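Below you'll find the structure, written out as structure tokens, and then a few comments.
Not every chain of the complex is shown here; the ones you see sit where they belong.
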Amino acid sequence: MVEKNYMKVEFLSKSTNESFARVVVAAFASQLDPTIEELSDIKTAVSEAVTNAIIHGYEYNNDGIVIVEATIEGNRIEIIVEDKGKGIPDIKKAMEPFYTSKPDLERSGMGFTVMETFMDELIVESQLGKGTRVKMTKVFNSVVYKE
Amino acid sequence: AGEIKRFLRDDGIIKVSRSLKQTANKIKYAQEDLAKELGREPTIQEIAEELNIDKEEIAMALESTYQPDYLYDVIHH
């Protein structure tokens, strides 16, 4: 039988909530009984996506809402990070390594690359003026799959 | 008197931030010990059992020593 679980968390687009988002996802993912390293991969990816929502989606505006959803099914976790912010004009370009629209802020332009590296799958959807939705999935190999 | 107050403040009223860092340290040692013992990386549950806390608590304590990954570090500095 596949154990299924679901959670959704919403919070204000304040940078103090980046750490909160990491803990929420890590605490939820801990039900899959990963190693510390697997947990840390997920945190890194979530951190990048949430930071993007706050600084690009809402441009440091503190009263936007960031939504993070997570679904566990078997040994697989799917994480969605969503904002209702300004959206991405060119997703393909945005996902290129080192591309950043804010070079002045010393952004590395490596956020999406990091998400791709640490997760197994990454899908980015965005609409100008409507917001952005980043879906990431990862399979935990440490999980002893019980029938 | 000031010294006694400071002592009490330090010892009796422990702030969460400090306690989380202590737990994170214990997690690190438990992880190392278990890795030796098992010959592989321990899971969160195995560490939780060793320390007698919830695995969710481990996720929270680890955040107190959170550092972006190596790759991220190299890029940002």
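We call the chains A and B, going by the order they appear; numbering starts again at 1 in every chain.
We adopt the following convention: a contact is a pair of C-beta atoms (placed from the backbone, for glycine too) under 8 Å apart; a residue touches a chain by one contact, two chains touch by 3 or more.
Not measured: the values here are computed from a predicted model.
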item: Full-complex stoichiometry, written in the displayed chain labels; value: A x2, B x1
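Note that only the chains that are shown with their structure count from here on.
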item: Centre-to-centre distance between chain B and chain A (centres being mean Cα positions), rounded to whole Å; value: 24
item: Contacting residues of chain B [partner chain A, same complex]; value: 27, 31, 41-45, 47, 55-56, 58-60, 62-63, 66, 68-69, 71-72, 75-76
item: Chain A residues touching chain B - in the complex, by the definition given at the top; value: 19, 22-23, 26-27, 29-31, 33-37, 39-41, 43-44, 47, 106, 108, 110, 114, 117-118, 142
